[in-house]
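The complex appears here without one of its protein chains, the remainder shown in place.
Every chain is named by a letter (A, B and C) in the order it is written, and numbering of its residues begins at 1.
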Amino acid sequence: MRSYARLGLLVVTAIVGGGCATALDESETAAKAAAALKASFRPAGQAGVDRLEQDETQRVCSLAAGKAPPKDVAAMIEQANLATIRYPADGKLLGDWKNGERIAQEGRGKQFSDDPKGPVGANCYACHQLSKGELSFGTIGPSLYQYGKLRGNSVDVQRYTFGKIYNSEAFAACTNMPRFGHKGILSEQQIKDVAALLLDPASPVNQ
Amino acid sequence: MKAVRSAVALAALAIAPSLLAQGSTADEIAKYRAALQDGNPAELWEGRGEALWKQQRGPKNVSLERCDLGLGAGVVKGAYAQLPRYFADADRVMDLETRLVWCMVTLQGYSEADAKKNPFGNGNDRKSDLEALTAYITSESRGVKMNVPMRHAKEAEAYRVGEKLFYFRGGTHDFACATCHSEEGKRIRLQDLPNLTTAEGAQKAYTTWPAYRVSQGELRTFEWRLYDCFRQQRFPELVFGSDAAIALTMFLARNANGAPFDAPAIKR
Amino acid sequence: MADPMKIRATTLGDSTEVKVLMSHEMESGQRKDAQGQTIPAWFIQNVIVTWNGRTVLSAQWGTAVSKNPFLSFKFKGGAKGDRIAISWMDNRGDKRSDETVIA
Partner (left out) sequence: MDEMRRRLIQSGGGMTLLGLLLAAGWIKPEEAQAQAQTWNKAAFDTHSLSDTMKALGGGDPAQSKDIVFFQTPEIAENGAVVPIGVTSNIPKTESIAILIEKNPNLLAAVFDIPTGTETSISTRVKMAQSSNVYALVKADGKYYVAAKDIKVTLGGCGG
């Protein structure tokens, strides 16, 4: 991945405003926050303290502090993340929507309290409406009801959908959505299954 | 058989309005929450906590009634509405739970490890004294306006660090506190998510912890709230009474200033 | 030893409202522990509420009553200062009795 070492400073100056005193204060706070993090977490279950070591995307998006990053920074984040997407070698982008539904419902996985051998889901419903039948859905992300019906099922749409699940940062810098493939949350097959849930005409999403 | 048939007929009648639109789902959930307000089992923790506060305990066999929670030795009324704060004797910003551990060590003679060995209770066999004490002390701030101080440099520093940590993205899922808590009107599944970056959102959230969680049958404190948020963020385990826990509490409590404290509450 | 109950008894004109919270696990017998072993049922089976020695409510409970049970009802009569006593017994034979006066 292309290094964007200068990006951090770029984001800080863009957002904080760039006065010398502010920048100094900012870096001091950052150092204290880093020290507090180091002293305040301990490994538990499958979650080691290495999870607190940020990659470039996480670091830059943290600095953006909930605001949209500057356009050029966003473009660099998206470009770097786009390069990580590994499309299926067999060229098949869609799996079984029924498995996809189970994955979309499953909230467990990767928490320190979860069995490392247990199921790992995408918990899509936590943030998205998907089907009419499930009333318990979140609204952090947009409604995906009739996702396929509205977009069609072309190869381009399939590739975008697979890629978006694989690494969402490739399409929207500093999005709230996890990078399911890039960070090893879901397997390639699981991503195919979730893509099928979104695109298969028989899926409850498209009814 | 006849009884069964009539029951089935009855079921068909009762199920008629079951295709509920989203609007009425929210209304019905609101009714559910309202129905729980009358009779909050948190009172069981408050009662136990008050007894613990007054009971002579520990190697020194003294009560906690001389513990200074920030408003002077033994003053409980309104103390939680002004926490976290800087304590000169400890030279540290402390939240309530950390201060209780401090008093259990300095007044009652417990080792620090003993004082905080069971911060979050689990059922009848592992009741947490800290949760009970926290329930009692917070209940004594009910109706008191949040007024967390920021006079000392370390209080200001804790606030700034807390803000920084609020936006810190990490772990397998790139989550930060801000992922779920920096926009208006969002929810996860059916749970409304407070926007903790606004005074209104922080007030609504912070003033309703501790809370009896019906899903767990336990009273949970704000330290637990942070601990469990980080668990769901896929972070490693937040250390009880740690700098990050106190800094985040400072950030949120200070943002809640001006609102009347209204807990222990009852929540899903 | 179970924690004390929280009992509130209030006169409302010619009747008295009783509200009580009890500290009890109310283990259903359906749950499994981390090792996959079924956690045995442990729950309050009998509850009796008396007003100055006279029974105003008695109940039999199963495992489906919620943890830390809540109960509310009203009876006719009752004056400030009258005694309300509540007792429960669970399936292990543990008991708890508490009382309050009508406010």
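By definition in this document, contacts are C-beta pairs under 8 Å (C-beta built on N, C-alpha and C of every residue); 3 or more make two chains touch, one makes a residue touch a chain.
Fair warning: this is a prediction, and the values are worked out from it, not measured in the lab.
For the chain missing from the display, the contacting residue among A:Pro88, A:Gly107, A:Gly141 or A:Pro204 is A:Gly107, taking the whole complex into account.
Interface note: of C:Lys6, C:His24 or C:Lys67, the residue touching the hidden chain in the full complex is C:Lys67. Residue-level contact of subunit C with the missing chain is found at 1, 15, 26, 28, 30, 45-46, 48, 50, 53-67, 69-77, 83, 85, 87-89, 93, 95, 97, 99.
Interface residues of subunit B with the unshown chain, by the touch rule above, are 1-4, 6-7, 10-11, 13-15, 17-18, 20, 25, 28-29, 31-33, 35-36, 38, 188-191, 214-215, 217, 232, 268.
Following the convention adopted for this analysis, only the chains that are shown with their structure count from here on.
Subunit A and subunit C have Cα centroids lying 49 Å from one another.
Averaging Cα coordinates per chain places subunit B and subunit C 27 Å apart. The set of subunit B residues that touch two or more partner chains is empty.
Here subunit B touches subunit A in the complex through residues 20, 22, 25, 157, 160-161, 164-165, 167-176, 178-180, 182-183, 185-191, 193, 197, 230-232, 234-239, 242-245, 247, going by the rule given at the top. On the subunit A side of its complex with subunit B, the touching residues are 29-30, 32-33, 35-37, 39-44, 47-49, 51-54, 57-58, 61-66, 110-113, 125-127, 135-140, 169, 176, 178-179, 183-185. Subunit C makes touch with subunit B in their complex at residues 3-4, 6, 19, 21, 23, 25, 66-68, 70, 72.
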